[in-house]
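So the structure is just underneath, and the comments pick up after that.
Removed from the display is one protein chain of the complex; every other protein chain stays in position.
So, chain A:
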Amino acid sequence: MTVRKNQAALTPEEKRAFTNALLELKRTGRYDRFVTTHNGFIMSDTDSGDRVGHRSPSFLPWHRRFLLEFEAALQAVDASVSIPYWDWTADRTTRSSLWAADFLGGTGRARDGQVMDGPFAYATGKWEVAVRVDGRNYLRRALGEGVAQLPTKAEVDAVLAMPVYDMAPWNSSSNGFRNNLEGWRGANLHNRVHVWVGGQMATGVSPNDPVFWMHHAFIDKLWADWQAKHPTSTYLPAAGTANVVDLRDTMRPWNDVTPADMLDHRKFYTFDTEPAAAASQR
């Protein structure tokens, strides 16, 4: 059973295994297909039309399924790897070990935003940005420039305290836990982190930056934390809602998986913060 760990606790060997698996998916072209899929949903998910991946109740189960598929691809390269999560309430500066040269590399240089160190720097020849919204084919970041501060623990706790999963009109103007976590309303959690990292992370092709997966693994963990805090709260809407994915509707692009199938992450993995009942089968 997969255990997802806090990135700050990874050993040097675990960091290397993770980045090597990323590079291998990139080399085979598998990685870029995930970027393309994500951008397709980013562009087609709208507040007044069909919406699956973003700005809608299925934001959380859609990304859980998307990460599961990506994690399976990583594990096909190296069975020991899982997606680490980045707790940006704790590791919140550009000096975090996350951004060191032995892990993701740091912020981009002033002139053009290009990341110059670490395994994903353009000069390594192993990380060309192929699925893009403009002509630049190198990984870019501008840590802390688009917005100065990452969300705080207090801001996260306030969102986790919200008892209702989601509300009509089930889009970027909704109140409730999902939209406050996604960030179109309230303190702005998920969206703000994309902007804080900057570069490709601020665009529709955000998965070009490997930190995408670690950010979303933490968003996914916050969903699980919220479920543990509110055992009687459920995914909404239940049924019969236009343009959005109800509890037992299937989600594109897979068409064989529903939010209900995604509610219990422990069917697939546990977090290093949880009692690992299922993980003891390892």
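Convention: contacts are C-beta pairs under 8 Å (C-beta built on N, C-alpha and C of every residue); 3 or more make two chains touch, one makes a residue touch a chain; residues count from 1.
In this section, contacts and distances are computed from a predicted model.
Considering only "Tyrosinase co-factor MelC1", "Branched-chain amino acid transport system permease protein", "ABC transporter ATP-binding protein" or "assimilatory sulfite reductase (ferredoxin)", the record for the omitted chain gives "Tyrosinase co-factor MelC1", by its UniProt protein name.
Residue-wise, the contact with the chain that is not shown comes from A:Gly135, picked out of A:Gly135, A:Pro231 or A:Pro275.
The chain that is not drawn here is touched, among residues A:Gly40, A:Gly144 or A:Gly186, by A:Gly40.
Where chain A meets the missing chain, the touching residues are 33-34, 36-44, 46-49, 55, 112-113, 131-136, 142, 145-146, 169, 171-173, 183-184, 190-192, 194-195, 202-204, 206, 252-253.
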